[in-house]
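Have a look at the structure below, then the notes.
With one protein chain removed, the remaining protein chains of the complex are shown where they sit.
So, chain A:
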Amino acid sequence: MTSLIQVLKTPLALRSAHIIKRSLASTTNPTPSSTPTPQLDKQGPSTGYCFELTPEQREVQELARKFAREEIIPVAAHHDRTGEYPWELIKRAHSLGLMNGHIDAEFGGMGLSNFEGCLIAEELSYGCTGIGTAIEANGLGQSPVILAGNKDQKKKYLGRMVEEPLMCAYGVTEPGAGSDVANIKTKAEKKGDHYVLNGQKMWITNGGHANWYFVLARTNPDPKAPAHKALTGFIVDRDTPGVTPGRKEINMGQRASDTRGITFEDVLVPKENVLLGEGAGFKIAMGAFDQTRPPVAAGAVGLAQRAYDEALKYSLERKTFGVPIFKHQAVAFMLADMAIGIETSRLAWMRASWEVDQGRRNTYYASIAKALAGDVANKCATDAVQIFGGNGFNSEYPVEKLMRDAKIYQIYEGTAQIQRVIISRELVSRFTE
């Protein structure tokens, strides 16, 4: 690993001592549904594996669960139909402390561990992944600043997120470059104390509502310059002249979430808004993913759990050939396979999240979790529609939305194919060690 990665890891490692005390007792949830674990009198040992949540983690999970079931679920279908941005829910989540959990206490945040953030993400996604994504995308946009921002940048851009419900966005993808981040074309030319940004970003979540963007741009025009020297990360205020969000894209699913193209035309960014320094952008952008892939995987598990719960309930009520359809093994087996997927993908995100909380590089586990959870979510949602039969295809029942929402989990935050590229790279590097 280059020394740059060591620098990026230091902020996490300094905090991890405090986090380790909590995480050593932190663990997975062994019940086959998302009900909380039975409350035990004693905590598990602090060495070796422990699959029990701490009481604090349970409380965080309970709060998020209550919010999702009581406030998100009743309005999810409306936001899906109209595409209306869920401002009211965002304000509520913000007032309850469910947003911006990763921001350090020093800047007004709660300094939650990655694990606790993921617990929240899974519960919110159970309610609605579109609304969950709108809330969680803040985490993605903030990640580069949390990882690589200096004190002034953190105070300015993270501090404001805690004070009022503001959104931010992660602007890396372009119309011509998604998986191939190294090939982005947005240019940033140094002119005196500023950089001039020109280019186009696409599929930016929260693009239309963000207060500021993390933008990755090319500062070194030399086409032979490698990605980890040519790209720079910038923080760009929304109200800078020249920043133009496009129209809200109408997508297959997660329609409550706001996705847009953003055009940057001669946008002046002060040099104080450069993260780390010129050329550091690629590593920062990729480093952010190690933090954000576990919560996205957790979100996919939340959707899978919802699909499973709805399908199980329906299968015990709907009768065919004189019995509830659950009694037909074909249906029971589908639900069993859903349970297998949910249990294992939950364990996967928990491992990935726990690793990063220990201060270790979790890329291998994060990619496994994201790849697995995306596939599981899609399978569970499709099978849920199947179990509902004709009703499943209809918008009066909740599962068709789940199927439309699930697809993006195999695409964003690194496609299923890219995850496998990353995993295979990790495999070979471990082999040659």
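Keep in mind that, in the parts below, contacts are C-beta pairs under 8 Å (C-beta built on N, C-alpha and C of every residue); 3 or more make two chains touch, one makes a residue touch a chain; residues count from 1.
Just so we're on the same page, contacts and distances are computed from a predicted model.
Chemist: Leaving aside the chains you can see, what is the UniProt protein name of the one that's missing? Options: "Geranylgeranyl diphosphate reductase, chloroplastic", "Electron transfer flavoprotein subunit beta", "AP complex subunit sigma" or "CST complex subunit STN1".
Modeler: Missing chain, per its UniProt entry: "Electron transfer flavoprotein subunit beta".
Chemist: Taking the entire complex into account, which one of A:V60, A:A76, A:A366 or A:I418 touches the absent chain?
Modeler: Of these options, the touching residue for the absent chain is A:V60.
Chemist: Could you tell which one of A:M110, A:A177, A:A225 or A:L268 touches the chain left off the display?
Modeler: A:M110
Chemist: Mind listing the chain A residues that contact the chain we can't see here?
Modeler: The missing chain touches chain A at positions 35-36, 38-39, 41, 55-56, 59-60, 63, 66-67, 95-98, 101, 110, 112.
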